[in-house]
Every structure is written in C-alpha cells, then in structure tokens.
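Note that one protein chain is taken out, while the other chains of the complex remain in position.
Chains here go by letter, A and B, matching the order in which they are written, and residues are numbered from 1 within each.
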Amino acid sequence: MSFFKIVLRSLRQHIMSTVLAAFSIAIGTALLITVYNLKVQTQEKFESTGSGVDAILAPKGSPLQVVLSSIYNLEDMPGEIKWTFVKEVAKSDLVTDVVSFVKGHSFGDFHVNAIERKFFTEFEYKPGKKFSFVPEDGGSGRLFEKPLEAVAGAEAAKSLGIKLGDKFNPVCGLRSGAPVHKELITYVGIMAPTGTPHDFAIYIPLTTVYGMEGHSNKSAEMAENEEVRTVSGAFIKLRRIKVGSETMIHPDIHRLKYEIDQNKGAQFVVPNEVLPKLFSIIGWVTKVLTGISILVIVIAGLFLFVSMYWALRERRRNVALMRALGATRRTVFALTLTEAFVIALIGAVFGVITAHLLLMAGVNMIRAETGVMLSATYLTIADILAIPGAVALGILTGLIPAIQAYRLGVLENLRMIS
Amino acid sequence: MKKLIAILILTAAAAGCSGGEAPEAHRKAESHKAPHNGVLNAIEKCSVGHVEALLEGNKLTLYFVGGHDKTTTSLPIAAESMELSIELENGSEKILVLDAKPMKLAGEKIGNCSRFEVADDFLKGITRFDASSEVEINGTLRTITIHYPEGYHPGHKEHEHHEGSE
Partner (left out) sequence: MVVDISEVKYSYKSGGGLLNVIDIAKWSMNEGERIAISGPSGCGKSTLLNVIAGLLVPDRGSIEICGERIDKLGEAARDRFRARHLGYVFQNFNLLQGFTALENVLLAGTFSGKKARTSLSAELLDRVGLSARMHHYPSRMSIGEQQRVAVARALVNEPNIVLADEPTGSLDPKNSEDVVKLLRETVAERGVSLILVSHEKEVVSAFDNEVRFLDINKAFESPGGSE
C-alpha cells in the first residue's frame, strides 16, 4: 500500500474535518485571487488607456468624473463649457491640438459621442498611432462625412453586431428609459481595434447633435453659431520638449492648468494626475478586501491546525499501531505532514477554480453596472502563487501535529500490558 | 457608476481615513503649496492671503493667492499696477513698478487681476532680496512683505490651519 494511499485513507477516515479545512482554505484562496485579479485588471485597464489625451478641458466638477466620462465612456460629464473658451485655450503656445466633443447620448450599452472629425484624422491615441478604418488593421468602411453618419469602435461594433449600413436612433441620455431621437443614423465605418476605451463607443459628427429633434432651439442655434455653442469638453494635446533622449510635456503646463482652474466655469484635468487618486481609492478598497482574505486564510490555517491536532489525539492509537508494524518516527512524521499538505493543496486548487468562477459572475456584473470590461480567465501572479502558498500553509499548520506524531510513544498508546 | 464610486469612496473613507485624521493630513499636505514653484509670502498674516514671488532671469512675477491652505486659488485685486521697493543683499535699493498681467483664460482683466509682472535688469543675477509694497485687498490696505528665497511666514509655528476660517 503506497504512502499516498495511506494519507488519503487517513483523510477519508476524518472526512468531515478534511472537507471543512479544505473548504475554508479554498474560500480564503478564492477571495485573495479574486480581489487581486480585479485590482490588477482594473488598474491595467485604466493605465493602458490614458494615453493619447494629455489633458481634458472640462466644466467644473469632479476631475475623476471628467476622466471616467470623457476617456473611459463611463458616466456623464458634469456640465458644459463654451466653444469660444475652447478656442481661446487652443491659442496657448503650450497647446498643439484641441478636439471638442459632446456627450450625453447612447445606444445599447454604449455612449454615442459627438466629436470633431479631426479626432480620427489627426489625434494619436498612442504615440505614432492614429485611428484606422483600413481592413488590414481590422477596420472597415470610412470616417463619417455627413451629419447622419456614424462610426463605431471595434468592441461596440462586436457587442452590438454592427455592420456597415446598419442604422440606429440615438438615445438622448445615458440611462434606460431616456427618450429616443427620431434621427436615423447610418454606420459608415467600424474602427480598427485600438485596445483603448475608444473601442467602446460610437461616434457621430460634432454638430449633428445640436440640431437633433427634441433638443432646444438654443441647441439648434449652436450648430451654426459658434458664439453660443457649448461642448461637454475638449481633449488637449500639449507641446513637448526634449530632455536628453526623452520627450516630455512642457513643464509650463502647470501654469496653464493654474490659469484655467481659476476660471469659474472650467477646469484643466490631467488624467495622469487624477488616475493615481482613483487607484489610491481602489488601492484602499483592495487593501481592506485583501486583509479580509488573508484573515480568512489564517483562520482556515488555524482550523486545519486544530483539526489535525485534535485528530492526532484520536489517531494516536493508529500512529502507535503503524509504529508497531514497523513505521519509523520519520515515516509517521511525514504521513502527518503530508495530510496537512494535501488538505491545503486541495483547498488551493479548488480556491483557484472558485476564484475564476467568482470572476465570471463578477465581470458580468461589473460590465453591466459600469461598462468596464474585464476577463474571467485572466491569470495573475496570485494564481501562480496559490499552490506553493498552500504548500507552505500546509507544512506550517501540520508541523506541530507531525512533531507530536514523531514523538508519540508506541506502547503506552497501544495499551500493551506486561 | 456614481453609486459605485460613492461606495468606493465611502469604503476608502472607512478603511483608510478615520475621524479627522485624513482631512488633517490632507490639509497639511496641501497647505503652503506654491502653485508656480515660487516663494510664498504671507500678506500680513496667513489668513489674509499670500503673494507668490517667481524670479526668472530679469523678470519678477507676483501671484496673489489665497490664505491658509488655499494657495492654489487666485486672489484677484483691483490694482492696475503696484510699486515694489526692493532691497538687495549688497544694500542697493530700487523701486520697481509691476503691471497687472491678467490671466485671460482665468477670466481676469485689469482691475480684477492676480498676476503682476516686471522685467528689469536690476533683477538680473540676483538670488536674494527683500521687498515691500502696499496694496488694497478687498477694500483694506495691506502691507506686502517679500523675503526671497525664504518666504515670509509671520508667527507660522503658533497658528494652525482650520477649514473655513478667514
């Protein structure tokens, strides 16, 4: 009978405590992996997509809301700014390009953003990369040229099953139940994937939105009259300088930011300054959840230790018998330690599986509630460390019971009499 | 999403920020931050406001900013210009006239301006000076004292910054 078979039989003999110990380790492991996974994915998602936009000219309000709305297509913008003000900012010698946009419309789960054409022709979403509709890049069709034309980001097109020539009515709002415009807009292009949040939106010409049926007369006037026109905000590209071999944003940007921030109706939001604050918030939440997960694992470890410790008291006769049959002290030590290791290993394996099942449920909920797309099959270092971590936990918690088994007296526990 | 962010913020507040600790920490971190990396000088006392002095070559720019920890908020004044009496280390003195330079994007204009500038070769190459002036702020004549590069913070050790105070 093999060593491992003896271990498994022994575990089966105490099936209740074995299952409970493994279960608690699985729960703790699953929590830890899930929390870490969500944190890493969320951070990567946001970090990989702030580029292309050096700053956002926006109305006063929460800078975080501005970034989440304008770049990540979550939430709405906090207000509007004047078109003429945007043009003034564009005159600054620190600004190389400005692209205005209007938010507040949607279709399906996706924002419909009215934006200047040059966003697609001149704006680099990543250094050296502009939006493309070319089939070789994975796109199709062309950029809009007429008011009632639209283009869709790659993910939005995939999710909504959009094909060139399809039509839609934009919804005037971001929530379900909002009124639907009568204008029928035709998809003329599907953007090549960019790996940024721009993939998750639909785009129409900037001035189209002003004249839509249902909007006020003042809004309709904005289509032609720049003096009264307002926009939700504007993406800003800043001048860069060369420092050594590196290119960086001009250091005077803080003066521009200060100046605009003093304006009663506007603010200058730098995504790279705002996102760390978001991560700080997420980081705190993650720390709390991670702390809870570690606590669960510690309790699971304690439970394992206690169950093994008490099991040994019941099994001392078995251990003594094995010694009487010729098992050495080292063998019974190894058997006991291996039992703890196996329980922890089973718990860890189920923990990893459970984590990804939890992620499967979680990412769907996150997508539905926030629009952020995460993956349930994404692997992190936590998945890799779960198993060796379990080994360590098993060895640690099994050590004392194993030492007790090692030191067990044979005769007194078999109750041999002379 | 708003709900999510609210929950995140509340959780962070519960987890990491207890009672008045974090707000106090934040106040301390942001107090006396010179928005243009210049030198802050209290206007008579910290509560009234500050003047941020920025010396670049022969150009001296003064920014009027808020009191206490509101130094990143501008404090526009009505003056169209101001006379600044400057004394150097070597004892030489000069009176310079700084003109209002409104920040257009901030919506400022002459008569409601927080930035004053002068370019003069007197300032070339200097690293240390003291200066004084008088300006009217919110209807009250205030004495401006500038110590460059140390800054001017009268009785700074004794007072504490409180939210909402003058």
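Basically, contacts are C-beta pairs under 8 Å (C-beta built on N, C-alpha and C of every residue); 3 or more make two chains touch, one makes a residue touch a chain.
Just so it is clear, the structure is predicted and the values come from calculations on it, not from any experiment.
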Shown chains that the omitted chain touches within the full complex: A
Of A:96, A:331 or A:380, the residue in touch with the unshown chain: A:331
Per the touch definition above, residue among A:184, A:241 or A:411 touching the missing chain: A:411
Subunit A residues touching the omitted chain (full complex): 1-3, 5-6, 9-10, 12-14, 317-318, 321-331, 410-411, 414-418
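In the analysis below, only the chains that are shown with their structure count from here on.
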Gap in Å, rounded to a whole number, between the CA centres of subunit B and subunit A: 40
Subunit B to subunit A touching residues, read off their complex: 1-2, 4-5, 8-9, 11-12, 15-16, 35-37, 72-74, 103-108, 114
Residues on subunit A engaged by subunit B in the complex (per definition of touch): 64-65, 68, 74-75, 85, 88-89, 92, 254-256, 258-265, 280-282, 284-285, 287-288, 369-371
